Structures are given as C-alpha cells and as structure tokens.
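If you scroll down you'll find the structure; I have some questions about it.
Just one protein chain is left out here, and the rest sit where they should.
Showing chain A:
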Amino acid sequence: MIRFGSIRQRLITMHVIAVLAATVVLPLALYWRIETTARNLHERALREQAAQIAQYLHRQADGHWTLVLPEQLRHLYSAGYERYGYAILSASGQVLFSNNGVNQPLSRIKYLDDRLAYFERQVEQSHLFGATVPIRVDGETVWVQVSEDEAHRDVLIDDVVATFLPHVAWVVVPILLALLGVDLLIFHRALHPLEEASLLAQQIGPARTELRLPEARMPRDIVPLVRAVNEALDRLEAGFTMQRDFIADAAHELRTPLAILRAQVEAIDDRGAAAALLSDIEGMARIVNQLIDVAESDTLTITPDDVADLHAVAVEVAAFMAPVAVAAGKSLAVTGDTAPVWVEGKAGALFPAIRNLVENAIIHTAAGTTVDIAVAPDGRISVHDEGPGIPAEWRDLIFQRFWRGDRRRTGGAGLGLSIVARVVKVHGGSVEVADAPKRGSIFSIKLRSAAGAGNVAVSPDP
C-alpha cells in the first residue's frame, strides 16, 4: 500500500493513473466500436447483395437453374473488376453458378444447413470477406455466396478503421492532459479552505485558545469534522482555563499563609535562625510569584498598539530587586542610555521576565559584585552577572520549564528562564546567553523597536 503525504498528492496520483488508463482504453474502445459497426454494415451489404443476385435466379420446369444478371450487376461481378465474387450452390452442395469461372465455392462448406455464415479467406494479395446466405428460390433452398476483396483499392471503410487508432490517439491525449490541468485547478480550489483551516489550527496553542476553525467556506462533508474539532477545542479551552486559573488562585492563596509565616519569623529573637528561615520563605515566595508569572505568561498576547519603555521597566525592576541584592551583599546598576527606549510590548509582562533574569543574576553573581542591567537604544536589554557562567551544553536547555542546572545550590523551581523565554517569544523577540568578557554570563533580550511611539506614550516616572 502506497502512503501519500497529502490529500492533494493522493488525488493527483490517482487522477493521473485514471487519465493514463483512459488514454489507453478510450481509443481501444472506440476502435473496437467502429470496427464492429463497420463489420455489421459490411455483413448487411453482403446479405443484400446475395438477396439481389437471388432475384435473378430461377428454376425451370425441367429442374435446371437459370441466372440472368442485368448489365449493371454483371459489370459489378466481372472478373476484371476483381472486387466482388459470387457463387450459387444447390442444396446438394453443387456449384450452380459463379463468376470465377472455375465452378468452385468461394468458401468450402463442410455441411449445409439453414444457417447464415460468414467467412474470411486470404488468397494471394486478396483478403476475401464473404457470406453464405441460404435463400429459398422457387421452392428450393440454395446457398448464395457473396464475397468482397477488402484489399481492393475501392474499399474505403477498412482503411478508416486501420488509420483510426493513431490519429484518434493524438487527439485524445491532449484533451485528457487539458482535463488533468483543469482538474488540478479544481482540486486546488476545493482544498483551499482545508489548507486555510490547517494553517489556522497551527496557531491554536496555550496563548491562543480562543481560535476556532471556520465552517463558512468548508465543503459540506468536512463540516462535521470541523465542528467536532471546534467542540473539542471548546472543552480543551475550558479545561485549560480552569487549570491556569487554579494555578494562579492556588499561588495567590499561598501568599497570605506565607505573610503569616514571615511575620512570625520576623518576631523571633534569634536573629541567626530568623535569617535562615526568612531566606527559605523568600525562596517559597519566589516560586509562588513564578507560578503566577507562568499562568499569566500563558495567556499573554501582544498587539502592535502595546508599547513599553524598556528603560523604565529596567529601572522599575532594579528598584524592586535592589533591596534583595543589597541584603545578599551584592549590588545592582542600570547602565546605558537614560532616554526612553520604546519597544513593542507590555510593561506588565516585560517586568516579570526581566525580574526573573535579574533574580537569577543576583543569585549567581559572586558576593560583593554588581549585577549590571544595560538598555540599548535598539531595544536590547542585557543582564550581566559575575557568576560562574553557563556551560555551553546547557544553553539550549536552560529556557525549558522545570530545568535546573544545580538543584542543590539555587533551590529554584526551574521556572524563571522559561517565563523569560515565553514572554520574549510572545513579544516576537529573542533571548540569548553568552559569556561575559571577564567572567559570568550576559543574558540579552532583543525586542522589536516601536518606532515613533515615544511621541504618543508617556514615560512612567521611575
């Protein structure tokens, strides 16, 4: 069984096979039909000729037979013309008359009965086709044999049949090819709605669960499938929304108990023990934040109207994270141009993405060093740490959800960089990691510049 890649491929292949078969069968069938017709005409002509000859045959009172052909017929059956022959046989098989002068039957008759028979004979250059016709004349049955030499120059019909095939074939093939071309167009038009629906279906994902396949221009036999798929998508969307909301709700619900825990720990007099517990609580709070970020980034959509000042977001993140950095004996800095850098995107979504990069950088940078956040006017933001760096073989893995390089050391859930990757992807941007010149890593996010947006939007106060 041949496997086909696509419906179109399948249709075209099957169609080509059908056209090829038609190219062979159609001329043959026509040939067979025309030959049969010609033969029937031929046989009828022979029967009529036999009947015509029999009109001039008579039996005398003494039992002798007489045949007096009129001038016209005599000429037709003359030896000189060579086209037609006849012989009349009595009931006993004796040749009564013939035009070949040798008193031989045109075709040997094994036995005589009442049946009409046709014969074909090859005699030297001639190809004889004839009939033996039983006819009752004056109360006795005689057999009138009539033949025609089909090789004779005046015989037209067999030439027609003989030349039919090659000529007709050359007409049939282009017509069938033209038909194939037209059918390809028809296939294209018929499959177009399906292809459009397939392209649309590819866009359906966690971020765009609201998309449905169109029923409008779909062929009627495909509509039930489209409807079933759409209904399945409805149920999936409901389940997906429920799950996402559950994650977000659960994460939000965890915040109050964490706040209680934190307040209790802060009241502990043993500062050393309290500090260790607070660090654990901060780790838990971070995971809760990331779960909320994951749920929010899954529903994130960006329209061309969304513009954000990347520099303002960087300053906001730095201000948010600076106390954390300082508490860990590290520092933060925002360098580069201080003018607004307008990019396509949502500040509310870019904030958690950049916050996650900075959180990672603060965790990994060496004590006493500074995490540097640089914003470039072309819509690039880089976070530079002085940590151990990212091994080359990890660089494709680190952006996957729940991937962790060193589980013991960082204590994270492996969500941070997957949030970054997700947000950047929705923004149509790119994120990459490289080695810093001296030590550590540089994570860079490149976003699409929102040219001229600075005229309409107002920079938030850092």
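What we mean here is this: a residue touches a chain if its C-beta (ideal position, glycine included) is under 8 Å from a C-beta of that chain, and two chains touch if they have at least 3 such contacts; residues count from 1.
Everything below uses one rule, namely that contacts and distances are computed from a predicted model.
A chain of this complex does not appear here, and its UniProt-recorded name among "Tol-Pal system protein TolB", "Tat pathway signal sequence domain protein", "DNA-binding response regulator" or "Ferredoxin reductase" is "DNA-binding response regulator". For the options A:Met14, A:Ala91, A:Ala162 or A:Ala259, the residue in contact with the chain missing from this view is A:Ala259. Remark: the omitted chain is touched by one listed residue; of A:Phe351, A:Phe399 or A:Phe443 this is A:Phe351. Checked against the hidden chain, the listed residues A:Thr141, A:Ser198 or A:Thr335 yield one contact partner: A:Thr335. Although one chain is not drawn, its touching partners on chain A can still be listed: residues 252-253, 255-256, 258-264, 266-267, 271, 275, 281, 285, 289, 292, 296, 315, 318-319, 322-323, 326-329, 331-336, 338, 347-348, 351, 370, 373, 462.
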